[in-house]
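This structure is in structure tokens; I'll ask about it shortly.
Shown here: the complex without one of its protein chains, the others still in place.
All chains are identified by letter, namely A and B, in their written order; residue positions are counted from 1 within each chain.
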Amino acid sequence: MSMDTLLYWVGMAAVAVYALTGVLDSARKRMDLIGALLVAVATALGGGTVRDLLLDRQVFWVVDQTYLMAALSTGILAFILVRHRRLPASLFLIPDAIGLALFTIVGTQVALQWHTPWLTASLMGVITGVVGGVLRDILCNDVPSVFLKGELYATAAWLGALSLIALQALGMAPVEATWVAMGVVLLLRLLALRFKLTLPALG
Amino acid sequence: MSMDTLLYWVGMAAVAVYALTGVLDSARKRMDLIGALLVAVATALGGGTVRDLLLDRQVFWVVDQTYLMAALSTGILAFILVRHRRLPASLFLIPDAIGLALFTIVGTQVALQWHTPWLTASLMGVITGVVGGVLRDILCNDVPSVFLKGELYATAAWLGALSLIALQALGMAPVEATWVAMGVVLLLRLLALRFKLTLPALG
Partner (left out) sequence: MSMDTLLYWVGMAAVAVYALTGVLDSARKRMDLIGALLVAVATALGGGTVRDLLLDRQVFWVVDQTYLMAALSTGILAFILVRHRRLPASLFLIPDAIGLALFTIVGTQVALQWHTPWLTASLMGVITGVVGGVLRDILCNDVPSVFLKGELYATAAWLGALSLIALQALGMAPVEATWVAMGVVLLLRLLALRFKLTLPALG
């Protein structure tokens, strides 16, 4: 599988899972269908949009309408599902962790292909991974959970982005390094949730 | 009247009414003159700014200083008015509905002229229409009202944008379609406010 094909499908999957989390989260705030869909679209497309604006690339979903359609259709399906069946709140955390892993590594890889230096590229990965969730939280008027003392959210993303860069610098093929780095983010995040791992905090 | 002239003056009117709503809204939060003016400017220019950044166009008010002057002078006038006379809170809803109608249709038309595909163009219209109000609410630390279960806010905008696209696809002249579509948004929003029309909501 070529790198471009891999990034395309991983990006599409990430859009879908983040759109799902947007709807799940907006259910707590009594939003109507269109409100929930807008939160879903902002969550799904926000991180990649900020990355593309910062890198001075054309915004990915403006160039290719398919991403927007994926976000909207996942959002509508999720809305129907949530209205008919009360889902446990903790369900939210699994697709959110998957989306974080996929978006962070796609974002880092895109920045590297755009020839940004490594530290900036790793931050672009973190931005792609976390901005969607930050927008979701701001639109629902919560303190963005990524910033709170918590279970290695941005930390998992950053370590995964750095491992992607390190593995490729050490000679691993880009496609394989992408899979490994996505695994690193997902594993770190799920282990942190399971065992309540945290970083030192202020206050 | 040419399309460009129409879009110019409708855009200018939209900037003025949204600047007015920014000041009316900030009155609830004990802001000073400059704070209220900054909220007015963000409300008036925010939606079109995000649209232009996403479309990779030059930002409309950076190219033409007149928009900024219109936002500032309306803001100052509104500030003086509000300080001297307590206005009923519901007054706020009329200029807000007018601004929504004008900005949504201008935003959609600009995106169509920029050759974006129809679904993306309709979302650009919604973004142009609602982002100003979202910024206003975030800056005042409220849950953005556009996302709450409410009276067809983003819904009215989206239906208007889609009707603009449909009418032109069916052969109506662009200038006429623009007037009709602005009427659609305004009428839907005012009817929804009057008769408490809502969409199905979560939770």
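Just so it is clear, a residue touches a chain if its C-beta (ideal position, glycine included) is under 8 Å from a C-beta of that chain, and two chains touch if they have at least 3 such contacts.
Just so it is clear, the model here is predicted, and its values are computed rather than measured.
The missing chain, though absent from the display, is touched by one residue of A:V39, A:A78, A:L102 or A:A154; that residue is A:A154. Considering the full assembly, B:I138 is the residue among B:L77, B:I138 or B:M172 that touches the omitted chain.
Annotation for chain A: contacts to the undisplayed chain at residues 53-56, 116-117, 119-120, 123, 126, 130, 134, 138, 141-144, 146-150, 153-155, 158, 198-203.
Considering the complete assembly, chain B touches the hidden chain via residues 23, 26-36, 38-39, 41, 49, 53, 58-59, 61-62, 65, 68-69, 79, 82-83, 138-141.
Going forward, only the chains that are shown with their structure count from here on.
Note on chain placement: the centre of chain A and the centre of chain B lie 30 Å apart, centres being C-alpha means.
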